[in-house]
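Left out: one protein chain. Kept in place: all the others.
A and B are the chain letters, set down in written order, and residue numbers restart from 1 in every chain.
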Amino acid sequence: MQTAQVFSFHGGIHPEENKTQSLQLPLGKPSLPKELILPLSQHIGQASVPLVAIGDQVLKGAPIAANNGLLSSHLHAPTSGTITAIESRPIAHPSGLSDLCIVLQPDGKETWTELKPLPNWQQLDATEVISHLADMGIVGMGGAGFPTQVKLQGAHKKPLSHFIINAAECEPYITSDDTLIREKTRELVLGIELFQHLVQAEQVTIGIEDNKPTAIAALNKTLTECNSKIQLVVVPTKYPSGGERQLIQLLTGQEVPSGQYPADIGILCQNVGTCVAGYEAVYLGKPLISRITTLTGKALNAPQNVDVLLGTPVAHLLAYADLQEKQLNRLIIGGPMMGYTLDSAAVPIVKTTNCILAANKKELPAPAPEQACIRCGMCEQACPASLLPQQLLWFSKSQELEKAEHYNLFDCIECGACSYVCPSSIPLVQYYRHTKSSIRDAREAAVKSDLAKQRFEARKARQDAEAAEKEAKRLARQQASASKAVQTKKTAPATKTTEKSALNASNSEAAPQINDTTKKLKVDVAIGKSKLKKLQKQLVEAQEDERLEDISALQLHVSEQEKALVELETELAKAVKANPTKKPSDTPDNSVEKAKAPANDALKKAKIDAAIAKAAVKKVEKALKKAEELQAPEVDAIRQQLADAKKRADELEKVLDNPSPSTPPTEQKPAVSAAQLDLASQVKKEKIAVALAKAKINKLNKRLASSPEDAETVSKDIEAAQQQLVQAESLLATLIESQHNSQETS
Amino acid sequence: MALLRITSPHTQRAGRRTSWVMQMVIYATLPGIIVQTWLFGWGTVINLAIAGVAALLSEAAILAMRRRPIRFFLQDYSALLTAVLLGIALPPTVPWWVTVTAVSFAIVFAKQIYGGLGNNPFNPAMVGYAIVLVSFPVPMSQWLGVSSVVASGEMLSFSQSLQAIFHQLPVIDSYTMATPLDGFKHKELLDSQSAFETLPALQAASIDSWLWVNLAYLMGGLALLWLRIITWHTPAALLGALLVMSGLFYVFDTSNAASPFFHLTTGAAMFGAFFIATDPVSSCTSNRGKLIYGAGIGILIYIIRTWGGYPDGVAFGVLLMNFAAPLIDYYTQPRTYGHKKAKTGLKIGGDH
């Protein structure tokens, strides 16, 4: 093992490490909680789709949610038990919002499902092993939870020069990777060799900070024992050396180009936890269902690392580590530099939770109030990305988004080094996060408004074309009718043939046309399909490249294209159906359908009328509500009347609805329904009259309220109007009655 | 349980607040103040007191007018720092109203009008200094001499200093003399050799006194560097440029130019390099920018000293470079991680 050269990166800070607290006790194993909460989004990309339903029994390690698209992951049951709910629960997210989770109630038996290891992975094709890893739900356990299979596939784009294993763990307080290396040294080395077999890098390097002597010694020992080619490089302790890009710079001296990914320069970076998970998936067939998490902070009496099942609520772990409720002031997931605070301890542990920091007030005091930036440049000296944080702050404050972007805001890794050193205690990172999302939102809005514009213009063009076509048809018809007048005279004898043949003739005449349209549609569909394929390909590429921003845009396009395709296909289907010459056997069916059709039509119409009546009642109700707000006493009467009207509308609906299913498709039906329709329309009219009368009363009441002087005349008017209303209503009643009767007779 | 919800990071470097930074800068001027008092009498201390009170009062008044919390902003010590820098820069016997004018002008017009701390494009202390230098040239050019070389042969006592500042001290002229820079500027037709031999201001005692003052400020400046409150870029570039300029002209024209050592150790060379030019708010941001900015000031100091109308050029040099600072900033952005080239200029986008 030769010693490798260690490079350095700009800036960086040395916050207090606070790592010893959680290393006093051995690795803990908390008991099973009452329920496990498994969010469907534990990774970057689309949420998984549940494979289970409420009430299902699942075994430990059985898949409960599958990946949804390429950039997604599978999810497995951490223990055996019953699915009790699939619902929104608070998740570990800086916003404190909720998201869809599968809730599992353990049965305490811990019955494993059948495990399927891949003992012969060395003989298998790399893609097979990678897809096995995907099936086991392995995601990057260091930070964002990037699905490992996507990362490994992306690494095939270019010959790999370096495969780097990130064991730096530069954040204060966190010791979960340290513990993992100590506890599972052998597994880690085997996992690294497994990944190396898949990616075939020229050089495999473990990067570890020099503040973990025990882990370094353990690794050194195992590496010599295994006679491994893996290089162990100890880097000086400096935050944020564990950042992917910083570690790459430390170990290789290369910089990942802005906006690109390590794979683009032939480097792959994996966290130690991911390597161990990969080992367990392939050697033991175990899916990713547990992880090592650090519980630390002064509010805990027994800080330690625990091997915990995914989905365990934070509260359960805090209790395990003996939390002093009164001390707890800030609850952080992750470390003090990049972690986020929690509102509630009910959120569950997910695949990426490496630390829970329960801090008391003294340990992490509330930040001092923000002062003005004095441009002291301390932030600039600390920034590992060589940015000018003070300038970015200036542009963020004034929302000069373009300038912020020009000053490379998107190269900020949100490490917090600048905020840490800022003497004015400006929450710089929050400014940057806000500005970044403003820029992203603006971009998205631009894409959306472009799309809307395109669709609007396309629609306008289509409408214009339709109008032009209509006009042309009208002209053609004019001409045709003129010439037909002449023709009919000539062909008079021929018309004696049966109607059917005439129909057929016209059909066959129409046929070529229809065929033409079908053809065109088919071509369109084909074109659409090929477009869709192309887009999907692009999407796949984008997902492999981990280009997050492109992905969403492409997905938009794909779904759009899919929609268009579906539309085209339905149109095509319609066109094919509409072409009766193809299937002569259609004719008898058709006639039956034809007979049915009017009945159905009538039924539908009746339904529609009922619906409209309902809507009308609703509208009156709305008006009533307003009236109520304005004035109380008179409203009561109106409300009473309205209730009546509503009842009647309901009746009408029933009346209109009931007979339809019961009536056989006889020829009588249309006539009856026609009569009913007539009645219905009268009913409607009367209802309108009622509504009008009510409105009038309302208005008058208002006037009464506003001008008490002419109260008398107004109240007289009201009375008159009310009379009118009563009349109209009685008319309505009789009408409805007659409707009843007509129904009964039918 | 009420939990605190804030953005990361959740911890901060302890103790290093803005007020701490300002206080440290003030403390770093102490060696210089002590040396000045020792050499030129109590005037400097009295000036400092006047300036401090004037600064706090005018800051408080304008904060009240702007409806900003007074206590909060006074506690950042920035007004006091401006006052200290001005109090040091003004001649020890300058009448009190000159000090008050300079300080209040600096606070009100150079700082608060632009939005307060962090928003001023020009160094407030130097704006105040330049204003009184232009408006009241006579009192501004009266600098005390060290006791051994002035006519009275003694130093102003405390009460005499008070008298000089608040009432005119009639015999003040016997205590004052031209500073070395002044003397050298007005050597008229003498070449430097004879100027150094004949002019009283250029005698060893006078020059040595200024050497001491500059050494004291150098010490304070090094302390600031050690505390990492300032970076080496600006002072090094400033002194380097001054050295190179004076060296060049000294080599080419030994008979008329002063030596680099003379330039670096008289006047406000060290004070300007470590305390004035490093004012973070109005200087350049990036390290490369600071180098250019400092060098610019160094060159301007030499030009003004040699060919300008004033004996010393720190104030005007700094102010002129303040004008250029934003432009320098645009062209000296550091190369960000992952970029092949640093971005320059104002053009938006397009570097990949």
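We adopt the following convention: a residue touches a chain if its C-beta (ideal position, glycine included) is under 8 Å from a C-beta of that chain, and two chains touch if they have at least 3 such contacts.
Here, contacts and distances are computed from a predicted model.
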* Asked: What protein name does the UniProt record of the undisplayed chain give, "Carbon monoxide dehydrogenase", "Dihydroxyacetone kinase subunit DhaK", "Ion-translocating oxidoreductase complex subunit B" or "Branched-chain amino acid ABC transporter permease"?
  -> "Ion-translocating oxidoreductase complex subunit B"
* Structure fact -> Among listed residues A:Lys158, A:Lys453 or A:Arg474, the absent chain is touched only by A:Lys453
* Give the residue, chosen from A:His93, A:Lys116, A:Arg186 or A:Lys403, that touches the chain omitted from the document. => A:His93
* To do: Name every residue on chain A in touch with the hidden partner chain.
  => 41, 91, 93-99, 343-345, 366-372, 396-397, 426-427, 430-431, 433-434, 437-438, 441, 445, 448-453, 455-460, 556, 559-560, 563, 567, 570, 604, 607-608, 611-612, 614-615, 618-619
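We adopt the following convention: only the chains that are shown with their structure count from here on.
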* Structure fact -> Per the C-alpha means, the centres of chain A and chain B lie apart by a whole-Å value of 59
* What residues on chain B touch chain A, complex-wise? -> 1, 3-13, 16-18, 20-21, 72, 76, 78, 116-119, 228-229, 231, 280-281, 283, 285-287, 329, 333-340, 343, 347-349, 352
* Write out the stretch or stretches of chain A touching chain B in their complex. => 9-10, 13, 15-16, 94, 96, 172, 245, 249, 255-260, 325, 328-332, 334, 336-345, 357, 359, 364, 366-369, 371-378, 380-381, 384-388, 390-391, 402-403, 405-408, 411, 414, 416, 419-425, 427, 429-430, 433
